[in-house]
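Note that one protein chain of the assembly has been removed; the remaining protein chains are unaltered in position.
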């Protein structure tokens, strides 16, 4: 083999790490979050009193000095966003619709922007 | 019992694409797809296909059976109550009938330096414990049949992707306690056409006739490549 030129190192480890972390959150934390915030309140399992403005505000901003809120945002919004971005980026390649630099910038860029927005909204 | 077998015929001199042709073959409980092809060749000697060992070890008889990559000698007509369609392995260029050009596959295999690399010149045998053997043994069972490449949509979409068998072979040697060639193999694996071309579809492991689980090897390769990435950040 005259393979003297080495192929360029991919930056995928970064995105794959975020994808994996987000995948764990999507599998472990998100089901409970959907249950507690969307399904049970809608079907009457959780009363509106418990989701009142002061209570949720306090939980999000004050519990564990605000760390609980940040952990929740990180594991239910930010990391799953990067998980979704990764799958959409590669899914576009699967569908022969992209998968190049443009879809990469758009996918991970929006994940980053929305993550920052979420953190800004709780801080 | 007589059975209909449709074969994707392709003659490079006259055809622009493969066309199905139906043949009748005699089949009993032990008739393999390879046996059926040999019968068809008696009827039409121009049929081209590869085979050698007839016992699932040489890896040369790979074909698509009803769209799924299979070893012809390990696949039996009894498992196909209706008609069956045999065509050339997917994602490779067809040279004639069921014969494909395996060169891209062989090139990818060679690219990962699939042999023990060790400067140690001592005449002593390189001993290995059963535990050290167990680390890579499963990945050493590959017979290079290429079925996993025909099962892999990422290879179909991007022929530059190293692919399941080559990455598995790289893992096989990287995990071998007698080998010292990991640094020489990692650059290929670290590239976008290395382990990162995989999205864990997993069909490669489904079709593997030797239960090698190439998808596991490739994704363990991602962990190794990510580790290599972190180490590289701390090196000038």
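Chains: A and B, in written order; residue numbering restarts at 1 for each.
Keep in mind that, in the parts below, a contact is a pair of C-beta atoms (placed from the backbone, for glycine too) under 8 Å apart; a residue touches a chain by one contact, two chains touch by 3 or more.
FYI, contacts and distances are computed from a predicted model.
One chain of the complex is hidden; its UniProt record names it "Fumarate reductase subunit C", one of "Ion-translocating oxidoreductase complex subunit C", "Cyclic nucleotide-binding domain-containing protein", "Fumarate reductase subunit C" or "Aromatic ring-hydroxylating dioxygenase subunit alpha". In the full complex, subunit A makes contact with the omitted chain through residues 1-2, 23-24, 26-42, 45-51, 53, 55-57, 59-60, 73, 76-77, 80-81, 83-84, 87-88, 90-91, 94-96, 114, 117-118, 121-122.
On the side of subunit B, touch with the chain left out of the figure occurs at residues 10, 12-13, 15-18, 67-68, 90-95, 101, 103-104, 107, 110, 153, 156-160, 199-203, 206, 213, 215-216, 219-220, 222-223.
Just so it is clear, only the chains that are shown with their structure count from here on.
We define each chain's centre as the mean of its Cα atoms; on that basis subunit A and subunit B are separated by 36 Å.
Touching subunit A in their complex are the following residues of subunit B: 110-111, 153, 157, 187-188, 190-194, 196, 199, 222, 225-226, 229-230, 232. Of all the residues in subunit A, the ones that touch subunit B in their complex are 1, 3, 6-10, 12-14, 16-17, 90, 93-94, 96.
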